[in-house]
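A protein chain is absent from this complex, but the other protein chains hold their places.
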Amino acid sequence: MTNTFFRLAYRGLLRNKKRTALTALAFIIGYVGLLILAGYTYRVNNVLLNQAIYLNMNGHIRIQKIGAENYWAAPLKYLISQDHILAIIKELQIFDDNIEFVGEKLKVASQIVYDDKTYPVFIDGYSLNAEKRARTHPKLQQSLSGFFSYVPTPLIQTKVNSVGASITPELSHIMGIVTRDPIAPPAFDAQLVGLDFESNLNAIDIIVNRRHLTSSAFMRNYSVEMDIESARRLTNVDGASEINIFLKSEVNLNQFLNNTNDLLEKKFPQQFKAELFSTDEVSPEYTGNMSFLMVMMVFFLIIIGGSVILSILNVLTMSIMERKSEIGTLLSLGYSKFQVRKIFIYESFILGTFGIFIGYIISLFFASVINNLEFTFTPPGALGVAFIRIDINILLGFYIAIIMLLPLLILSYFATCKQTQKKLVHLLNDNEGGT
Amino acid sequence: MAASTLLELNDVEKTYLLGEVKVPALSKINLKINTGEFTTIIGPSGSGKTTLMNLIGSLDTPDAGQILFEGLDISNLTNNRRSEYLNKKIGFVFQSFNLIPVLSVFENVELPLLVIEKMSAQERHDRVAWCLDNVGLFDFKNYRPDQLSGGQRQRVAIARALSNHPKLILADEPTANLDSKTAHQIINLLLDLNEKYNLTFLFCSHDEKLIKRVRRVIHLSDGSILND
Partner (left out) sequence: MKYYIIFSYFIFANVSLAQVSPEVLLKESDKSRGGIEDGLSWVSELKTRENGQTTVRKFLVKSKGTDAIVEATEPLRTKGEIYVFNDRNMWLVKPDLKKPVSISPKAKLTGLASNGDIASTWYSRDYTAALEKKENIKNESHYVLLLKAKTNTTTYDQIRYWINEKTQLATKADFLSLQGDVLKTAIFRYENKIKLGGKSIPFVSEMYIEDKSREDYKSILKYIDLKTSKYKTGEFNINNIRN
């Protein structure tokens, strides 16, 4: 019987080829529009995600002392001591299969002194191994490459076998240092001065030999990046503000987070807390940008998807009205109302799947064209100039297909309900002459 | 063998509301149809023939009275029971043929059989072939309705009505849209089927010239039976 329904549905569509073609076109246009938009959002999400995890050195999971989340640069009592760092890393070994590498970060508010002038800065001190692995991580490089004109590099070695510090171009500009190469200008000497964690004034020498961009985290335009050992020397501590865990691709993040928190509670009760990178506390620029993007995406989804679905429904309703007597005939032959409704749902299904198939191919083509045209723009706080890039894959195509097809099928069902609820005699009398 | 009562109508009434005016279409109809009978309902336009056919076919429900089919009250069936009744007990032949234009002759005749779950594809094929044979259209099985004449379409409709071996075939003015020669051919076909297979037919028309061979004629006028 299913074959017959499909046959009826398929041939029903062919009854008015022009109308069917236009309806299919509407669906295709809607699908292509949404898929392109989704492809862009997907790419941007990929970029932002990898920025948050690797570029900003948050890792997938951040471990801090409970209470430290209320501070950007937490005071001494919220620092994780070296002993605790070692103990936590040792406990995390049970998750070795899931962990790619682990880093430590020390965050300090300080001042940079250059040419006898002082400028307030936020210092991020990173453990060097983790910093290098994160900044050269293939995921980060791949996601940024072709999307931004800026490609990040790790902290740069100095001649004296240490790494230099890095400042932002904005800070560089304010300090009056203008260079041709925005990312790796000639090195210059400066000093960092600030209070250590016991509120004593301290200072260290640094060599600044790199610039870095902080994406849309505007507050961090006054940031200095350096190795954690130098930050520890400045602040006279051996601990860290946070431990950052970088996971392998296939790990279920929420599950790992729960496991980590369970472990921390078991081994270090009421002391530490693990959080995902995708929270406001860890990465507000990621959550902020993604929230904005998702709102826009949902908005366009509703507008475009809604318009397309409603126009198809309109055509379907016309088709149902034209075939009232056919509906009556089928009912008079013993077909149930649900079976008759199925025919029209199959029509929508055939139209939809055809539209999806063609639309996917067209989307691939358009995405390729857009990517090759290399449109650029400079979003606020972005890592240099950005290219508009669309990333389309089967999974994305499938999700958009479901989003468009499912409401269409459901609404098609309800569109037929009204006609099939009518009395048979009224349906048949559409064509019947008198009594 | 004594014929049994297939259909019984007891004090059946139907009233239509046209605006605020109540129009009685049928008043206190009492009627019995036996198995194997070929009954014709004759009456002018507006006499209530189609209303009566619709009530017997469960396409509409009476306002009063009872309609018993094989002893079962079909006046107010549930949706599922109605579908089962229409599929297994009743065959319809409509004035406008009501063929599905996108299906072939074969597929149109096969339609009622697809609801029957236990019928195999081969069984369906054989049944359809039998039906088309009986109406003389087996060679046209792959034609679409728009490729057939009016008479041929009506034959297809008759074949379809036969396909599920119904107890009662209802034909509401089956010849109204046909020329007189074709109309006679159709009536003769129905009569032949009735004689050959002892099928029960209830057929209505406003054309008295078509009923010469018919044994039982019920005259309907203004919603009442004048004579039977």
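Residue numbering begins at 1 within each chain, and the chains themselves are lettered A and B in the order written.
The definition used in the following text is that contacts are C-beta pairs under 8 Å (C-beta built on N, C-alpha and C of every residue); 3 or more make two chains touch, one makes a residue touch a chain.
Please read these numbers as outputs of a predicted model, since none were measured by experiment.
Displayed chains that the missing chain touches over the full complex: A (touch as defined at the top). In the complete complex, the residue from A:Ile174, A:Val193 or A:Ile388 that touches the missing chain is A:Val193.
When the whole complex is considered, the residue among A:Asp205, A:Asp262, A:Asp280 or A:Glu374 that touches the unshown chain is A:Asp205. When the omitted chain is restored, the residue from A:Thr118, A:Thr136, A:Asn314 or A:Thr353 that touches it is A:Thr118. In the full complex, the hidden chain is touched by chain A at residues 77, 111, 113, 116-118, 189, 191, 193, 195, 198-201, 203-205, 236.
Throughout what follows, only the chains that are shown with their structure count from here on.
Chain centres here are Cα means. That of chain A falls 65 Å from that of chain B. Taken in their complex, chain B has these residues touching chain A: 25, 45-51, 54, 57-60, 79-80, 83-88, 92, 94-96, 98, 100-103, 107, 110-112, 114-115, 160, 164, 172-173, 176. Of all residues in chain A, only 1, 4, 7-8, 11-12, 14-15, 325-326, 328-337, 339, 423-425, 428, 431-435 touch chain B in the complex they form.
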